[in-house]
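The complex appears here without one of its protein chains, the remainder shown in place.
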Amino acid sequence: MRLILDTIDENLIVKFKGELDHHTTEEARNKIDMWYFEKRKKNIIFDLRELNFMDSSGIGLIMGRYKTCKENGGEVFIVSSSSNIERILRMSGIYKIISVYPTVDSILENSLEG
Amino acid sequence: MRLILDTIDENLIVKFKGELDHHTTEEARNKIDMWYFEKRKKNIIFDLRELNFMDSSGIGLIMGRYKTCKENGGEVFIVSSSSNIERILRMSGIYKIISVYPTVDSILENSLEG
Amino acid sequence: MKNKNYMKLEFASKSTNEAFARVVVAAFASQLDPTIEEISDIKTAVSEAVTNSIIHGYENVEGMVTIESRIVDNEIEIIIKDEGKGIDDLEKALEPFYTSKPELERSGMGFTVMETFMDKLEVVSELEKGTKVRMIKKFKSLPNKE
Partner (left out) sequence: MKNKNYMKLEFASKSTNEAFARVVVAAFASQLDPTIEEISDIKTAVSEAVTNSIIHGYENVEGMVTIESRIVDNEIEIIIKDEGKGIDDLEKALEPFYTSKPELERSGMGFTVMETFMDKLEVVSELEKGTKVRMIKKFKSLPNKE
């Protein structure tokens, strides 16, 4: 799994490539939190488009960041397009609280307008 | 493994794609021999460029066809470029009796001239 | 003719082996000519069960995880076993969103994923003895001829 971190305005953009499971979430979690706090960001955008596997450990990771962001007055967004990842996201009920977008730009535009 | 058979003049061209092991040589052997005899060909050209795995079963298959061709006054040629396949071919000593070429055309030109 | 095959894999309960276990089961199942979705279902279910053995069964102490798999015609049976601490209240464990390890950010969705992605799920567990998860999936495709 490769983790690519980037920031735009008050957003931390977290891009995963490869497979997100229990082993790789453990590696990703600390890095994400470090960037979030050190760079004082508000929102986290998870870009899952280049992920070709995710199990419920990924759900746990996203839900954990969701709590952190809420506590800091921020929000979590998901960018996704793969049907396999979509299925587990939908199953988990995560879409009831987190919105999904087709691209990172569509989120940034939205939050500028809002 | 995919086996693609073709004929040009008195040559049977045998192209493998994928992995050539004991299991897949068993499948290939009968088809190759059927074409060779039914279409009354003299030479066999093995195109190994799209093979990404071969073990000593492949050596056995080529040596077997070498005998058949010799018995019928023909020859066997190898087209190869992958370094992994090259290593096992070289190790087996097969190059002492069978010539290797970079392309099928270079064999056809050669045999036209000869 | 019946399409039959069998394999059994044991490995150390290290989290690096979660990906390894998925690859092995996917490679074994590939002889059934599965769709991309069917392979993804199996990989996800196996990942959930193996992860559970590693983090809940052995709680990161090293033990052995066993995967047994049988193919008969177009059906695959997968049994994932550990000799870890076992499950106290199985009914509660099977509930969606229940997890005994919220501090590890577990979602409590593991068993729900296995149930949804496979056609059948059976769990047997005994405290201090271990846990055995048996899953079955029927593939739509016809099996490969030998």
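Chains here go by letter, A, B and C, matching the order in which they are written, and residues are numbered from 1 within each.
The criterion applied here is as follows: a residue touches a chain if its C-beta (ideal position, glycine included) is under 8 Å from a C-beta of that chain, and two chains touch if they have at least 3 such contacts.
Remember, predicted model here, so these are calculated numbers, not experimental data.
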item: Omitted chain's touching partners, listed by label; value: B, C
item: Hidden partner chain, touching residue among C:Leu9, C:Leu94 or C:Ile136; value: C:Leu9
item: Touch residues of chain B, complete complex, unshown partner; value: 19, 21-23, 25-26, 29, 53-57, 59-61, 63-64, 83-84, 88, 91-92
item: Touch list for chain C against the chain that is not drawn; value: 4-12, 14, 16-17, 20, 23-24, 27-28, 31, 146
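To be clear about the criterion, only the chains that are shown with their structure count from here on.
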item: Chain centre separation in whole Å, for chain C relative to chain A (CA means); value: 26
item: Residues of chain B whose C-beta touches two or more other chains; value: none
item: Set of chain C residues in contact with two or more other chains; value: none
